[in-house]
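Up next is chain A:
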Amino acid sequence: MSAETLIYACLSVPLVGAAFIVLAGSYPNLREAVTLCTAGFLFLCVAHLVPTVASGFRPSITLLEMLPGLSIAFTIEPLGMIFACVASFLWIVTSIYAIGYMRGHHEVNQTKFYFFFAISIAAAIGVAFAGNMLTLFIFYEVLTLCTFPLVTHHGTDETKKAGRIYLGILIGTSIGFQLFAIVWTYVLTGTLDFTEGGILAGKADGPIITILLLLFMFGVGKAALMPFHRWLPAAMVAPTPVSALLHAVAVVKAGVFTVIKVIVYLFGLETLNGSDGSLYLAIIAGATLLISAVIAFRKDNLKARLAYSTISQLSYIVLGAAMATGAGIVGASMHIVMHATAKITLFFCAGAILVASHKTEISQLDGIGRRMPITMGCFLIGCLGIIGIPPAGGALSKWYLMMGTAESDHLIFMFVWMGSSLLSAGYLLPIVLRAFYSGSKTKASVQSKGGGTGIQEAPALCLIGICTASVLTIGAFFIADDLAGFLSPIAGM
Partner candidate 1 sequence: MMDQFAGLYNYWIFIVLMMIGFYIVMAQHNLIKKVVGLNIFQVSVFIFYISMSKVEDGSAPIIAEGITVYSNPLPHVLILTAIVVGVATTALALALVVRIRDSYGSIEEDEIEAEERRREKHF
Partner candidate 2 sequence: MLMLNLPALQVVLPLIAAPICLLLRRSDWAWLWATIVTWCCLGIAICLLSKVLSTGAISYPIGDWAAPIGIEYKIDLLSAFLLVIVSSIGAVVLPYAHASVSSEIPEARIYLFYTMYLLCLCGLLGIAVTGDAFNLFVFLEISSLSSYVLISMGRYRRSLTAAYRYLIMGTVGATFYIIGVGMMYMMTGTLNMSDLANRIPAVEDTRTIQVAIAFIVVGLSLKLAIFPLHMWLPNAYTFAPSVVTVFLAATATKVAVYALLRMIFTVFGGDPLFVIGEILMILSVAAMFVGSLVAIYQTNIKRMLAYSSIAQIGYMVLGISFITTTGLAGGIIHLFNHALVKGALFMAVGGMFFRIASVRLDDMAGIGKRIPITTGCFVVAGLGLIGVPLTAGFISKWYLVSAALEKDMWLIAVLILVSSLLAVIYIWRVVEVAYFRAPPKRAAVMSEPPLSMLIPLFILTGASIYFGIDASRTIDIAMAAANFLMTGVAQ
């Protein structure tokens, strides 16, 4: 199969899968088999494209011309390739996990859940492969709209409120700022194609670059820069697999992915270096990074703490990109992978704890590690990934991010990296400590209350998902070098 055909395949497989999921709706086993097959097949298609892209070829297709001179087009370059790989592979893992979770937790409307899940993945692939900013924007919006039914899955008043925040912020910022910036860019340059070196180079002067950059960055609400981060904690009302894949991987990564794309291909590193914009962006990202880490300390709800940790980690990526240096871009792109694997592990564990024990607050977790050793062991690995301690992959992306900062003019941000590591260790490790070392009393009470049916490990399918994710977290450490090599062309290294 040629690379072009594969692009079509990647885009259509999840959609076809979604159609079959609906058709198989009344047979749960068949439906979930379809989901798994679709996910597997999608990953095969995506993986097939990797060698082509690695050899320096950039396959490209134009779907149709939407407006004269502006088409819906797809071009694959290393960054998008990596994002697509992450999203499609983690879809398989999440599907396995989701089957266990949804059944174990007796969720309703499961067909709707799997259907919109597949559509969301299609949108994420669309974002990853987009060949110009218009296409990216379109899929970005589709992603927002088709994750909305997942966020409001339970249909209660609480989810309705969360859904309002979710849509309000994401649609509001994207139409209010991002679309405005896109049209402005188009009026300035006459094109929206992603071009190496940036299309805005030489087309606009300093202040306009700064304004445009800020419009783009706040416009990408999915990157959760403060003060437009509220949607992410709100989205945690969704079932855990949704939080895991969408709000740790597909949706938020689509946001930071857009940030890197815009910086690399619309502005260009040189243009950005020449303006004050990058400094302002770095300050905003740095502030978000530290503030949200501090907020995470104060959250007792496990998913909420993870959500604020996600906001903080997303700002790593934005901050890295804002340095506008080669190593910074590579580090930022690499951190997409590292954070995705680590954070999905953590969310899976949180979901497993919920299924097995119906506990959502950290203060209730005393001694749970002795009951669920596998889950909490994997949780520890996830924590290492987030903090950035070897042998988890997070260590290496952080290394590149710090190198990027060292190369830039803004050395002061080195302190941000240092501080952030300490903060993340501070809000994550106590959970592990609490789970393994404290609260023998609680354990006794659980036993006495629950009789013989005390807390046990999560369903087997959940465990498979968790273990796979944690293996990936460590495995990413060993492929980091290849990743850097794969990414170096976009960073001009």
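Details
Convention: a residue touches a chain if its C-beta (ideal position, glycine included) is under 8 Å from a C-beta of that chain, and two chains touch if they have at least 3 such contacts; residues count from 1.
Per the selection procedure, all candidates are chains of the complex that A comes from, given by their letters.
The structure presented is a predicted model; accordingly, all values stated were derived computationally and were not measured.
With chain A as reference and 1 or 2 as options, the touching candidate in the complex turns out to be 2.
Looking at the complex, you find that chain A touches candidate 2 at residues 64-68, 72, 134, 137-138, 141-142, 145, 152, 155, 160, 164, 167-168, 171-172, 175-176, 179-180, 183-184, 186-187.
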